[in-house]
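Every protein chain but one is kept in place in this view of the complex.
All chains are identified by letter, namely A, B and C, in their written order; residue positions are counted from 1 within each chain.
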Amino acid sequence: MSDKTMIEAIRECLRQEMEADSRVVVIGEDVGRLGGVFRATDGLQAQFGKNRVVDMPLAEGVIIGSGIGLAMSGLRPVIELQFLGFGHQAFHQLGQQVARLRFRSQGRHSLPLVIRSPYGGGVRTPELHSDAFEAFYTHTPGLKVVAPASAHDAKGMLAEAIASDDPVLFLEPLKGYRLVKDDVPDERFRTPLGKLRVMREGTDVTLIAWSAASVMVNQAAEILAERGISAEVLDLRSLNPLDVDGITASVEKTGRAAVIQEASFTGGFASEIIATVQEHCFYNLQAPILRITAPDTPYPLGAVEDLYVPDIDRVVNEVTALVQESA
Amino acid sequence: MSDKTMIEAIRECLRQEMEADSRVVVIGEDVGRLGGVFRATDGLQAQFGKNRVVDMPLAEGVIIGSGIGLAMSGLRPVIELQFLGFGHQAFHQLGQQVARLRFRSQGRHSLPLVIRSPYGGGVRTPELHSDAFEAFYTHTPGLKVVAPASAHDAKGMLAEAIASDDPVLFLEPLKGYRLVKDDVPDERFRTPLGKLRVMREGTDVTLIAWSAASVMVNQAAEILAERGISAEVLDLRSLNPLDVDGITASVEKTGRAAVIQEASFTGGFASEIIATVQEHCFYNLQAPILRITAPDTPYPLGAVEDLYVPDIDRVVNEVTALVQESA
Amino acid sequence: MSDYRFVPSDEPVAPFNLLAQDGTLHGQPSMTDAQVFDALRYMVLTRTFDEKATALQRQGRFGTFSSVRGQEASVVGSSFALDPSKDWIAPQYRELPALLRHGYPLENFALYFMGNPRGGSIPEGVNLLPLQISLAAQIPQATGVAWGLKLQGSDGVALTYFGDGASSEGDFHESLNLAGVVKAPVIFFLQNNGWAISTPRAIQTAARSFAERALGYGIDGVVVDGNDLLAVYEVTAAAVAKARAGGGATLIESVTYRTGAHNTADDPSRYIDNDELAAWVAKDPIERVENYLRKKGVWSDSDAQQLREECAQEVDRAVTAARAIPLPTSDALFDHVYADPPALIQQQRQTWKKREAQS
Partner (left out) sequence: MSDYRFVPSDEPVAPFNLLAQDGTLHGQPSMTDAQVFDALRYMVLTRTFDEKATALQRQGRFGTFSSVRGQEASVVGSSFALDPSKDWIAPQYRELPALLRHGYPLENFALYFMGNPRGGSIPEGVNLLPLQISLAAQIPQATGVAWGLKLQGSDGVALTYFGDGASSEGDFHESLNLAGVVKAPVIFFLQNNGWAISTPRAIQTAARSFAERALGYGIDGVVVDGNDLLAVYEVTAAAVAKARAGGGATLIESVTYRTGAHNTADDPSRYIDNDELAAWVAKDPIERVENYLRKKGVWSDSDAQQLREECAQEVDRAVTAARAIPLPTSDALFDHVYADPPALIQQQRQTWKKREAQS
């Protein structure tokens, strides 16, 4: 065990999994010599060579599409998408091919494929680099979607994703790459997909988030506690499979829920969580489920992004109002 | 006024709008000589020539992308996407360019662009032709999304979309092209976006749907009425802008709601409606909002699609259970 | 290979050809007579299937599908250059005989177009990608398969089929470019059959030939007479040999013609030029092979007759077998979506089962 930043945990996982299984290959834009624009693959090409860590031509469609082919041929590719926004360029490969190959071939072709991608805002990246686009992928049957918030989970869940015979979209909070730091085993381990993580126990309200928002919400819960509101914080970590039981158990206990997402309001994954919670916990709910999100506008340039992405203040204020109004 | 099928109403609208405004041009795959695979543009090339009705090379990205350019140059393009599933190939143009051009240019470039596309299942089309993918586009700020269920609305709302300076994704229920037939004015008219249509009034439960599902749900309501359940049927028609007030008013009256969509369960537009209804009508609801959808699997081949897409029986049975259990 | 390689020139390229329509030979083919007999069998078999399935479709007893009519030499000649035990095929949707030769059962093909998901099932060991409906999407995948085989030390190659229409998609470009960079052993087999539904070749591109595009990716390009079984085989076999030897990718443009409708739902009379069609019908690829064999004195009317009878029987058997398979249940919606299905999907499966049992 030792304290590691999220990016260190990811890099260590990649190195160890590549050491353990020679079928694991890494492909993407600038992943080789440069080690990735966030250095997630730093040192891997030097260690494993140019055939296992491959700088690709700049074309997301064929990066994903050839990754499918590599997997069919017997390898276990881990693809780095430089930013999740550029998944749009590969959307046909992701949504119709990656997610459906097993079904379309009736089980002939497994797809042990991981697509890692930094995502989310808060670090003043250029246009189209910061949007939290997870909802496109959680509405894509056949594709698993994971979005850890801690370095520990990043390592354990990435290892699990690499071991999986289903394709996994692995979302990394780029804001957390260097800011998030926690205790992570030095040796290989796996964290199963489909179980949420209770970041903090509480009795008045359940706060549900994932990825960078979990970290922020947990800080908000601290302040809420000072105000006398006991919030339970759930870090979903895995969006598909989703831990419906874990969510239900918490909301049944607290009777109130708020879902916090970075994405724009309409049609985000928060809507899905709300639809699920109202279905399972209808008779326990003391108030409407609260939705804290960005507005229905495109992710803006850096100088105003703090007005766009939900922050601690908003969570504290809106959750306080929720609890007080339904007390 | 005369009875027209949906495809006739669409064709008539296109012809009349092209006659009225020489800036309106139609581009797409097979829209010219063939008149479109569903004949929506039949006769238009003969009438308006090859410069206004253009058969395009087979590439959805540049069909949408060049449409953006045509609009910037001063035209008002109406694009036919042969099937909505092939919007995936153009997803980067749709999600990042079409939807954001006005914002990114801070108002310099309007985008009077309509993208028409048949969508939805039930007619035994090949793989990847039938999925109801509206939720990708309702989660795309800047893009309006319309999904009429009647021939009347198809004509009126398409005219409105063509007149709009915002880009509009215009979804046409391919199942309804020839099956749906209703009274449509022969002259030009416009139906504003953002108001739902009450297909049937009722008091026990509100059934919410759009596109082909509205027609099916309305038939189910007939049967429910025979069983003594009075269902109000809302055809949303316009998904963005969404008529939140219209939905709220109905659910406040009935106290129960079911949302019916063709798309797979997790993260569909139904989830958004449920999140919205529980927010606005929490204290009126007598039961959890019901979600009737396809399962979380890819749209299957034709021989089993009837098991996949929600049908009248399912709606009748599940809504009956909802009403009886919460009576 | 160098004989056929697209060499930059200001002259349009004439397709490589070995066999005239009347069966006269212009060069030295490497296909043996045994191979030609075998190939002819696949050509006639699928022509028979196309006719039968089209008839059934008209009676509502079969789904919409796209026949290979007119393109049999193109598809069969190319697939015969592959070794099914180690080479891969990534098809579009119009290449039935190639699938059959590679090991995909005719029965599955019929089942697939009867709308049964089980029809998509590819037997273990058959190195085939699913039929591709989303045009061009298989091209990057084929490139990846080929590259992966090379990375793992196999000398297998991948061949992908796609149409003149599909070649306009971005996936085409991205794939050929990657193949050039990583020297993937992949054959890009472009069937220029004149049409993409109603869109003629001239609207698809202003290029003189599709094969010229190879230059822009640093790979080889060839144009071949797609109605000439021997020429198609020759060119493809050379591309395969080059790829196996580490020489990288080839773009083959097979110039042929779709003499049927786009699919059974299409009405080509709305757009097709009858003279052009007639000219191509006169270049029928099956007739050409039979003319060749007759000229050689190894083919008679009764051989032809017998072959057709055998094919009719085989088609009947497959269609009958497919039709005998019971309609799938709701399990077919859930099977094979995930290797390890999420709990929610497992619950949905149970719900669907229960509902099915009740109705």
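One rule holds in what follows: a residue touches a chain if its C-beta (ideal position, glycine included) is under 8 Å from a C-beta of that chain, and two chains touch if they have at least 3 such contacts.
If you're wondering where the values come from, they're calculated on a predicted model, not measured in any experiment.
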item: Which displayed chains the hidden chain touches across the whole complex; value: A, B, C
item: Contact residue for the chain not shown (choose from B:G142, B:G156, B:P173 or B:P295); value: B:G142
item: Which residue of C:V145, C:V186, C:I203 or C:I345 touches the chain not shown here; value: C:I203
item: From B:A9, B:A40, B:I68 or B:L84, residue that would touch the chain that is not displayed; value: B:I68
item: Residues from chain A at the interface with the omitted partner, ascending; value: 29-30, 32-35, 37, 55-61, 85-86, 88-89, 124-129, 265-266, 295-298, 300-305, 307-308, 313-314
item: Residues in chain C touching the chain absent from view; value: 7-10, 168-174, 177, 180-181, 183, 203-208, 210, 212-213, 215-219
item: Touching residues (missing chain, whole complex) on chain B; value: 25, 51, 54, 56-57, 59, 61-62, 64-75, 92-93, 96-97, 101-110, 141-142, 144, 164-166, 194, 240-242, 244-245
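Keep in mind that, in the parts below, only the chains that are shown with their structure count from here on.
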item: Taking each chain's C-alpha mean as its centre, the one farthest from chain A; value: C
item: Chain centre separation (chain A, chain C; CA means) in Å; value: 40
item: Residues of chain C touching at least two other chains; value: 117, 120, 134, 170, 337, 342, 344-345
item: Junction residues of chain B - those touching two or more other chains; value: 85-86, 88-89, 127-128, 266, 295-298
